[in-house]
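Sharing a structure with you now.
One protein chain omitted, others in place.
Each chain carries a letter (A and B) given by its place in the written order, and its residues are counted from 1.
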Amino acid sequence: MVPANRRGFHFDNCKRNELLESKGSITAKFTKTGTTIVGLIYKDGVILGADTRATEGPIVADKNCEKLHRLTENMYCAGAGTAADTEYTTNMIASKLELHRLNTNRQPRVVTAASMLSQHLFQYQGHIGANLILGGYDINGPQLISVMPHGSTDKLPYMTLGSGMLAAMAVFETKWKPNMERDDAIALVTEAVSAGIFNDLGSGSNVDVVVITKDRTDYLRNHSKPNQRVPKQTSYKYPPGSVSVIRKEVRYHSNANQSPAAVVPEVVMSES
Amino acid sequence: MGLKPGEVSTGTTILAGKFKDCIIIGADSRTSMGTYIANRVTDKLTHVVDSIYCCRSGSAADTQAIAAIVKYELDVYATSHNERPTVKVAAKIFKRYLYENKSRLTAGIIVAGWDHQDGFSVYNLPVGGSIHEMNLALGGSGSLFIYGFCEEMYSPEMNREDGLKFIRTALKLAMSSDASSGGMIRTAIIDENGVQRDDVLGSDVKTY
Partner (left out) sequence: MVPTEHHGDQWEPYVDNGGSTLAIAGEDFVVIGSDTRSSDGYNINTRYDPKAFKFTNNTVLATTGYRADCKSMAKSVQAQITKYAHDHGKEMSVEAMAQMLSIMMYQKRFFSYYVFPIVAGIDKEGKGAVYSYDPVGNMERVGFRAFGSSSALLQPFIDDQLGFKNRADIKPEERELHLPDLQQAKNIITDVFNGAAERDIYTGDGLQLFTITKEGGIELEELPLKRD
């Protein structure tokens, strides 16, 4: 039992779960977005990029998931790590920012979102597995801030996160320059995410991009699709009669207001 | 207590020294996650209030959070007391957080600066929550490599120019020996007139 006077959050159950896991008991496995997410600042704004693969261990759980989360009209957040944590954290901050916008009648600032995120994650001492790249444009111009699960933040002109971060950073470290043009910057973001997609097994499928400028935000869903499925050689349609019918039953809805003639069969299993 | 798994650390070299007419603080710019450099241009010299700065080492999350809280508390202090906080007050608030949460934190902080009451002061707050007023404070993993150098070369009588050269040389030596220190050398010269900040590459600093 936790003493009633103990202040702050407590993570006793996390310790308990670690102990249980070390003794061989089965614990919940989370969907991880073993991911490549990137962000950079260019001449007129900020660009975020992400791949679209979600994995459960060695299996691809979702081939086209969305890792770019909308916080406000002028702010997006790319998330890596535990899928549920990035989703719920960004949703909560988005809702808080909207209320903040309504209360103050001002466009929310990027630092406000960054403070909210880092304070929330710090409170949970790393147990919320959200690795975030926050990008936006406010009265202070384009801004890019990363937030790590323990709550630390970094402000950089270009950054990469997730399991493909090394591959993507290799591209940025060789090709990024200040004050890039829009098209060049989008191409560089796409190239960095593609490096993650092709060289990191945790990342894959398509490239999502969002471009945020002073008075415009363009969400380019599936901006690049370099991994389309190839058509099948054969049809795998089962011939009629391949599946045995074990039981046949016809059931009807009973509805007091309906005349018996209007009654429609609910389930009809056909016999071949 | 070590870092938690996956935690971002400022495996660091930080340094603050009292000189004839100024305080000089310095730090490398590396933030690492294991073997990966998460940020090669980190600013570990964090402004607290007025002419008071802190140098952060240990967990990035912990030190950033504490610096933000103390900054807030000192702003409240200044308003409610109608008086500028001293370096000593700032250092003692830092100490209170480090000491009362010692089981939860990995943070080694140097508080340094200038105030109207005491002039120049440097406080070292290592992990655990103790507090030490000193002329020259060293911190972070890279500091272990330069105790000898600092012992030999430092003098509080140094002028601004020699002091800056000393701080930069010490940092350069630490960065070349310690794998988790590196990047640029960031310095801040603090005196009664304000703060002057400069960044140089390690390769730009000449050794003796």
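Quick note on the criterion: a contact is a pair of C-beta atoms (placed from the backbone, for glycine too) under 8 Å apart; a residue touches a chain by one contact, two chains touch by 3 or more.
Bear in mind that the values here come from a model prediction, so they are computed numbers and not experimental data.
Enquirer: Need the list of shown chains touched by the one chain that isn't shown.
Expert: The undisplayed chain, in the complete complex, is in contact with A.
Enquirer: Among A:53, A:109, A:150 or A:223, exactly one should touch the missing chain; which is it?
Expert: A:53
Enquirer: Determine which one of A:34, A:49, A:129 or A:149 touches the chain that has been left out.
Expert: Spelled out, the listed residue whose C-beta touches the missing chain is A:34.
Enquirer: In the complete assembly, which of A:23, A:229 or A:251 touches the absent chain?
Expert: That would be A:229, which touches the missing chain.
Enquirer: If the missing chain were put back, which residues of chain A would it touch?
Expert: Chain A touches the missing chain through residues 34, 53, 55, 58-60, 63, 163, 197-205, 226-227, 229-230, 232-234, 236, 239, 241-244.
To be clear about the criterion, only the chains that are shown with their structure count from here on.
Enquirer: Using mean CA coordinates as chain centres, what's the chain A-chain B distance in Å?
Expert: The answer is 37 Å.
Enquirer: Show me the residue ranges of chain B that touch chain A in the complex, using the header's touch definition.
Expert: 4, 6-8, 31, 36, 38-39, 41-42, 59-62, 64-65, 104
Enquirer: Can you name the residues of chain A that touch chain B in the complex?
Expert: Per the touch definition, chain A meets chain B at residues 118-119, 121-122, 125-126, 148-154, 156, 165-166.
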